[in-house]
Each structure stands twice: as C-alpha cells, then as structure tokens.
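Below: one structure, written as structure tokens.
The other protein chains are all here in position, but one chain of the complex has been omitted.
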Amino acid sequence: MLFNFAAPLIFILAGALFIALNLVISRLLQPRFPSVGKATTYECGEIPIGTSWIQFNIRFYVIALIFVIFDVEIVFLIPWAVVFKDLGLFAFVEMMIFIGMLLLGLAYAWRKGDLEWDKPETDKFSREAAPELFEEISARPEKVTGELVG
Amino acid sequence: MKDLLDSILQGSSFLANLSEVALAILLLAIAGLLFAGVAAVCALVFVYVERKVAAHMQDRLGPMEVNTGIPLLKNIGHGWAQTIADALKLLLKEDIVPGAADRKLHLIAPFIIFCSVLAAVTVLPFGEKLVVSDMNIGVFFVLAITSFSVIGMILAGWASNNKWSLLGGMRSAAQIVSYEIPSGLAVLIVVMQVGSLNFGDIVAAQAGGLFHWNVFRFFPLNLIAFLIAFLATLAEANRAPFDLPEAESELTAGFATEYSGFKWAVFFLSEYFNMFLIGVFLSSLFLGGWHSPFGGLLGGFFDKGLWQPFWVILKAVVIIFLQMWLRWTLPRLRVDQLMYTSWKVLTPFAFGLIFFIGLWMLF
Partner (left out) sequence: MNAFDISFYIFAAGAVVSAAVMVFARNLIYCAVGLLFALANVAAIYVLLGADFLAATQLMIYVGGILALLLFGIMLSVKFTGVELRTGTLQMLPGLLVVAGLLGLLIRMILRTEWAMLEPGEFQPTTASIGRHFMTDYLIPFEVASVLLLVALIGAAYMARREKS
C-alpha cells in the first residue's frame, strides 16, 4: 500500500522538477529589460489609485464556512457508501438521520439568506425603451437604412 | 505499476541488487516526468482543438497559418503547429513580476496548482493493469487532491498585489469550493452502487457492454447523477459557462493577470490537463472506463490490450468535446447565478438522489 501512496508524492516532486526545469530554461532564454512601466500593477493602462485592498464581502467567508461543514459530512458519508451494499435498512436509516440533520442546517442557511449573493438590481430599471424615442425613430423611415445619421 | 516493479525486480539480477525502494522511486520519478511531459503535450493539443472547435462553431476557420516546412508534415496544413509556436513563444517571454508583488508566493502558486492535478492522475486507470497507483481510496483521493487548487488560486490572486487578481482568485476559490459538494455527492452515488472506492473495482463492475455502464443503470437516477457530476466538475475547472473568474471582459485574466511567460503557461496547462483529468475521471465512474461498448462481441476482442487505453482516451475526448461545445454555445453565468445553481439546485438534487438510490438498492 505504501507504494500506492508514494506514487502521488513522487509525481508531485517530478511535476515540480519539470516546471522548475522549464522555468530555468525560460530564464536563460528570455530577454530581461526591466522598466518602471512593467513593474507597476496592471490596470488596463490606467494608473492604479490607492492600494490594492478591497473590503471584501463577508459572503466569501460564510460560503467557505458552510462548505467546511458539508465537506466533513461528505467525509462521513464515504465510509458508509462503501459498506452500504452489505449492511441493510438499519444503516440506511441511520445515515438518513445524519443527512437530515445537515439538510436542516442547509435549510437554515438558505432561509436566513446566507446562500445569497449580491444580485444586480435589475428591477429598478424598466425593461421597455422610452416610448417617445421609439416613436421618433419609427417616424423617420428613410434614416433607418445603413447610412450614417448625423 | 506495482506489478511492473515486481516483474523488473524478479527479472533482472543487476537491478535487484538495488534496494526495492530506490528502484520504486526511480521508476515513479521517470513515470512522473513522463506524465508531466504528456500533460504539456496534451494541453497543446487541446488548446489547438479548442481553437478549431470554437472557430468552426462560429463559422470561421481558426488558426490556419502556422504549418511547418518539414516535407512530410507540410501537407497537413490547417495551422496544426500553432500551439507549438505559442508554447515556444511563452518560453521565450520575459517573466514580469510586478514590483509590489510577493515574489515567493508568486512563484509557488503555479507549482501548487500543477502538482495537485498531476498527483490526481496517478490513480486513474487507463487499462486493466495500466494504472500507476491502485489505491484503495482512489476516488476519495482525487476529490481530496483537487481541493488543493483552491489554495493555489488564492495565493496567486494575493501574490499579484492587484485588485483584479485578488477578486478573481477569491471568486475562483468560492466557486470551486461551492461546487465540490455536489461533485462529491454525485460521485458518492457510484461508490454506493459498487461498494468500493477503488477505481479498478468500479470499472470492473461495469463490464459487459454499453448497457452495463453506470450511467445506464438505475435509470434515470444515475443519468441525473452523471449530469450533476458533469456540471459540478465543469464548474470546478472554471470552464464556461462557469468561467466568470477568468472572463476576459470582466476581470482581465482573473488571478492570472500579473503572470506572464511560462508561469502563465503553467496555469493554462493545468486547466487543460484538469479537463482531461475530469474526462477520464467521469468516464471511469460513469461511462465504463476502459471497457468497450461492444461487450462480448468477437469474444471480447475489443476489451483487451491496446484497445483499453484507446477507449479511455476516446471517452475522455468525447467529454472534453462536450465541455468545449458548452463553452462556445452558452453565455456566462453571473456570480449569484453560479452560487444559486450550486447550493440551491445541485446540492439538494444530489441529496435527493442519494436517498432514492438508497431506497432503490434496498427494495
């Protein structure tokens, strides 16, 4: 069994070696012309204002929290799934109690809005274009061809 | 691969003088470097395929210019050498690290992401004996190791010291983390039916032709499980329609904004190799692994020898094509739609499936 687990470990080391080799080759072959412009933070051509610190939404933390709880649940589910075929109804009922508890938790989080993410407020804007603009455009048929207007 | 090691040790007396451990490490290291090289080539091929698929779906031609002048290969045409040229270009580009960035973390992040994907490939079976590591907890190990990429993305986003990188990295992490739950649950359904986490056992339980594959059993529940697993792994790979963290029009390149040259190439190598990993993973769990769809036809001729890796790669390519098809057909989901899909649709459905399949298996 130790061989089976050594395999991913050696693969991780081999992968790191592969990338390190390539980075060294790249370092040998690449041009190096450092300049002030290259060292600044990229912001699509604009000069960045202020530090790169943003006040994050607390939602990221809440989602990660709920994830950890359900992750632990999956870890409990896995040994059960492996023996489920051999044990019978009793194991099924026990696990359904377990899952039921955690579904209660999911329902609680759902109800209290922890699973919500910020929605864009599309309801504030009317979905129809201004009617008078529409009238004006449709009243001048000769300008609706491919010619440039104005 | 343990069998290969044992046969080498018994066969050659010179090599048997080395300790078994040293030989094992050597063999695995060679296999590891080989797999890493294959990952790079695989990514090159898939990038080219993606560009061609995208092009033809958008009624244009895609890369056509770059062919080589080598006499035999010249006539293939169709710009087949495009990604080779791109890969060489990336090796030759200057590695720009912004002045305010954290150099050590900037360097570590690509390693974490690539190494985790490479480690996950060791458990996947490419044939009856063609598996590097026949782990007893194979499925669980793949789930566990793919969660390393979350850390890599957060570190990449942080280390760049760039608002967009940070936001992209956090969003990627939140997305991957949300979709790990339905993915794990859908995979658990297959484990329930087979009773083992070992990939060899799971594939062996699907022997016998098309209708013995897991996706067609317990119809239609396993099909729904396959769909949930497909969507969840698609989201975990940050592929469209779930690719908000790397959307070019939204966040430039997301967490990879401040990466250039080979380090950037590593991120995309990892992404395409992850797609291949998902293809092989899903095909082993649901689509019969290395079994042919013909079953006992011709005395099981299609189920032996070199046919096995052929079927595995064919099925993986079909799934990858499906992923590319979805990318170039569907518009991108918004962040809140992403979270909604994962927590309020896929997870309850997956729990429901576990309940119903459990009931079905009992009665």
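Each chain gets a letter, A and B, in the order it is written, and its residues are counted from 1.
Going forward, a residue touches a chain if its C-beta (ideal position, glycine included) is under 8 Å from a C-beta of that chain, and two chains touch if they have at least 3 such contacts.
Note that the structure is predicted; figures quoted are calculated from it, not measured.
Enquirer: From the listed residues B:I154, B:A237 or B:A265, report the one that touches the chain absent from this view.
Expert: B:I154
Enquirer: Give me the subunit B residues in contact with the hidden chain, please.
Expert: 19, 21, 102, 104-105, 108, 135-137, 140-141, 143-145, 147-148, 150-151, 154-155, 158, 161, 166, 170, 173, 177, 180, 197
Enquirer: Since one chain has been left out of the picture, which residues of subunit A touch it in the full complex?
Expert: Counting only subunit A, the missing chain is touched by 1-2, 5, 9, 51-53, 56, 58, 60-62, 64-69, 71-76, 78-84, 87, 90-91, 94, 97-98, 101-102, 104-105, 108-109, 112, 114.
Simple rule for what comes next: only the chains that are shown with their structure count from here on.
Enquirer: What does subunit A use to touch subunit B in their complex?
Expert: 1, 3-19, 22-23, 25-27, 29-33, 38-44, 48, 52, 54, 56, 60, 63-64, 66-67, 70-71, 74, 77-78, 81-86, 88-89, 92, 95-96, 99, 103, 106, 110, 115-120
Enquirer: List the residues on subunit B that touch subunit A in their complex, please.
Expert: Residues of subunit B touching subunit A: 1-2, 5, 24-25, 28-29, 31-33, 35-37, 90-96, 98-100, 110-111, 114-116, 118-123, 132-136, 140-141, 143, 145, 160-164, 166-167, 170, 173-174, 177-178, 180-181, 184-185, 188, 191-193, 195-197, 252, 257-258, 261-263, 266, 334-336, 338-340, 343-344, 347-348, 351, 354-355, 358-359, 361-362.
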